[in-house]
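The other protein chains are all here in position, but one chain of the complex has been omitted.
A, B and C are the chain letters, set down in written order, and residue numbers restart from 1 in every chain.
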Amino acid sequence: MVVPADLTARLGPLTLPNPVMLASGTCAYGLEMEPYGDLDGIGAIVVKGLSLERSEGNPPPRIVETPSGMLNSIGLENIGVEAFLRDKLPLLREKGARVIVNIYGQTLDEYRRLAEILGGAEGICALEVNISCPNVKKGGLLFGQDGRETRRVVEAVREKTARPLLVKLTPNVTDVGEIARAAVDGGADALTLINTLQGMAVDVESRRPALANVLGGLSGPAIRPVAVRCLWQARRAVPVPLIGVGGIHGARDALEFIIAGASAVQLGTVNFIYPGRWREVVEGIEGYLQRHGMTSLSQLVGSLEI
Amino acid sequence: MVVPADLTARLGPLTLPNPVMLASGTCAYGLEMEPYGDLDGIGAIVVKGLSLERSEGNPPPRIVETPSGMLNSIGLENIGVEAFLRDKLPLLREKGARVIVNIYGQTLDEYRRLAEILGGAEGICALEVNISCPNVKKGGLLFGQDGRETRRVVEAVREKTARPLLVKLTPNVTDVGEIARAAVDGGADALTLINTLQGMAVDVESRRPALANVLGGLSGPAIRPVAVRCLWQARRAVPVPLIGVGGIHGARDALEFIIAGASAVQLGTVNFIYPGRWREVVEGIEGYLQRHGMTSLSQLVGSLEI
Amino acid sequence: MKVRVEENRRLSADFQRMRVEWPGALPEPLPGQFVMVRTRSSTDPLWRRPFGVHDFSRRGGSASAALLYQVVGPTTRDLAATAAGESIDLLGPFGSGFDLRGKEHWLVAGGRGVAPLFFLARRLIEGVRSLRAMIGGCTESHVMQVEELREIGCPTEVATEDGSLGRRGMVTDLLAGGLEGISDERRKDIVVSACGPEGMLRRVSGLASAYAVAARLSLDTLMACGQGYCQGCTVKTRSGYSLCCREGPVFDAEVLSW
Partner (left out) sequence: MKVRVEENRRLSADFQRMRVEWPGALPEPLPGQFVMVRTRSSTDPLWRRPFGVHDFSRRGGSASAALLYQVVGPTTRDLAATAAGESIDLLGPFGSGFDLRGKEHWLVAGGRGVAPLFFLARRLIEGVRSLRAMIGGCTESHVMQVEELREIGCPTEVATEDGSLGRRGMVTDLLAGGLEGISDERRKDIVVSACGPEGMLRRVSGLASAYAVAARLSLDTLMACGQGYCQGCTVKTRSGYSLCCREGPVFDAEVLSW
């Protein structure tokens, strides 16, 4: 007889029935995924990054396919936090979805206000702070590319909310460990790694950038080795739980992150191609645990032998 | 009648008959490529990175395939600079190959001595300084991940040789432009971008790293968007000629780099799969120039319209 | 979702038509809607590819849909090599449909743009609407389904750029001629439905506004998901951005901000 394995994912103050989440920006506001399975079966849904005000995003073209990956410059288009709370959250709660809200601001103050607004809302199980956003004060640099700025953003959010706080790191840095430490020092309960890699493509016939925004974020299986590496580097730098994301296409890929130290994973680009894949990943992880005689996910997390 | 286009690649003090080189570490010492075409048809051959002494490299497994890419941790195995000069260079010269020697050291002094030794050798058309090597003095960090260290390495080599000096940058940094400026300040004649992205893979069945060395370098088409982005960032940061490398699989890909600002390109991982591909890339670039009514490569370099 | 291929027929040098079973679990498609198709499990190419529903029919308890495709890259090459009895991976139907209302319908297709318009023609005929079709292409082998349109009762004119079939010229020349020859009064009753390359659609849009007829255009943008997840397929409209895969692919020519 096969013993069912305990798939509970423990992320500090946040506990989820299974470790497979949907990544921000790849499942809209979650509701759109319903045709592919009941939303309450998903570990958690991280909704599209929200800002204080509705944002139109970047002009088209916004996406381009690359080898085993894609570039996007959506520009964080979203309906704004108020519209989300009013129009989307109630429906998500009705379906029993566990909702994590991804937030981004252009100033510390915007982050603070987002945390305040969301801190008061019912039915949100965690905030995920996206620090891969241009720091208006620092020109082109992102908040998440600088340790001090990272810490300041996380502290600002932490002051305003007692909710579980995930901080999502960018891989576009010299030393991921340093940024991870800064986020934890600022008060992060767990870290999500990674956001997209910065990339660019050229349309050679028109001799123009393939994206109107010139630069975009690379996601998909192409970046998985970079994401696993960042996760592992963060694991050696900080003691908090980690969430792995980047190029997961199936259960085998999710297991790479978990073995390297992730307590949970997020599926991003794969949702575009196989929107119901989360279920197979959950089942695949469970099957792996059973095949290897483990009774709970926690036995597998960080089990990499060096 | 189709007018032949002038494919001359101008890299500061170095001029090549065409812009297609073979990247260091992907064509051994060049001689091994002869079955796939006369070596003098190649723009230049950048031989495997040489150190002062012969180096054994890392233990196996050293390579693993990833989506549209591969990880390697060869560990800069090489026969050493003296053996190269004695056993390989004379044969390469005989075949009319244009040879660029890629060098790496673990201390400034090693870089200096390499430059001295190679500075005196006949039949080398340039040095390419690989600064993506662990800086023995600075723990895990690479020389090329720090602007000051980058500048010091390049200055050290520059002092010892008057040969054309290419400096090859790593993409594993927060700000490529900063490192590019440091290399140019140190005396680089041209920059090569990029070396591999740091990555990692896990063998989920054995729960061990797929590479004995744990971390490896990601190459192949997967990284092309990152390489094009780095090239473009360097172009905005420094005025010297640039050489684009990373994921070029065919002429279309090479054109992305050239349009974004590369005066020449290097083929790396593709040599493993299509060892004669360099010829098709040369022909493809020429065909493109003719189709677009251009008479010389220089008209295309950096022609990207933003 | 894996669906079985029932038939796959070569129509010309680079066009094929495939019939696939349409599982009961999927909603019935409307003309103008599309499916997202994948032929391989490897990750290059990564995205599914959109294909308009070319035809749809029920026989007894089962249903089948047709796709008409031009072989241009890996997915369409794989499709062309798929034999009856094998399966392809398909999601859908997605997007908005063409407008079936209106007294008189003019269908204008360029190249593979005929794919969704054939299905539209069939539904319009079932609804006993007055209709005509204008089909264009650069050369004869790119002009598809002309006989089939005539067979189902749709009067069809043809133009090719090289004159190898029908009138020499653009399909928009046919449209211009048609619109020129009729009264303002009648123009009010006309809905132009068009699908084809962007340049052609822009010309259709220009003619529609010049002659004050309604026009519905099926746009072709890059699509990663086809169902509103990625926000990548944005189209500029007068009131801001719209998603081609959800609010489109069919748009009123008027609302587009070209």
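What we mean here is this: a residue touches a chain if its C-beta (ideal position, glycine included) is under 8 Å from a C-beta of that chain, and two chains touch if they have at least 3 such contacts.
Being a predicted model, the structure only gives us computed values, none of them experimental.
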Partners of the unshown chain among those that are drawn: A, B, C
Selected from B:Glu32, B:Glu159 or B:Glu205 as touching the chain missing from the view: B:Glu32
Omitted-chain contact residue, chosen from C:Pro23, C:Pro74 or C:Gly127: C:Pro74
Chain not shown: contacting residue from B:Pro19, B:Gly43 or B:Pro67: B:Pro67
Touch residues of chain B, complete complex, unshown partner: 25-28, 32-33, 48, 56-57, 59-70, 72, 74, 77, 220-222, 249, 269, 271-273, 275
Chain not shown, touching residues in chain A: 67-68, 221
Absent-chain interface as seen on chain C, which is shown: 40-45, 74
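The working rule: only the chains that are shown with their structure count from here on.
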Most contacted chain pair (by C-beta pair count): A-B
Greatest separation from chain C - chain, by CA centre: B
Centroid distance [mean C-alpha coordinates] between chain B and chain A, Å: 34
Centre-to-centre distance between chain C and chain B (centres being mean Cα positions), rounded to whole Å: 47
Centre-of-Cα separation between chain C and chain A, whole angstrom: 37
Multi-chain contact residues (two or more partners), chain B: 67-68, 221
Where chain C touches two or more other chains, by residue: 43-44
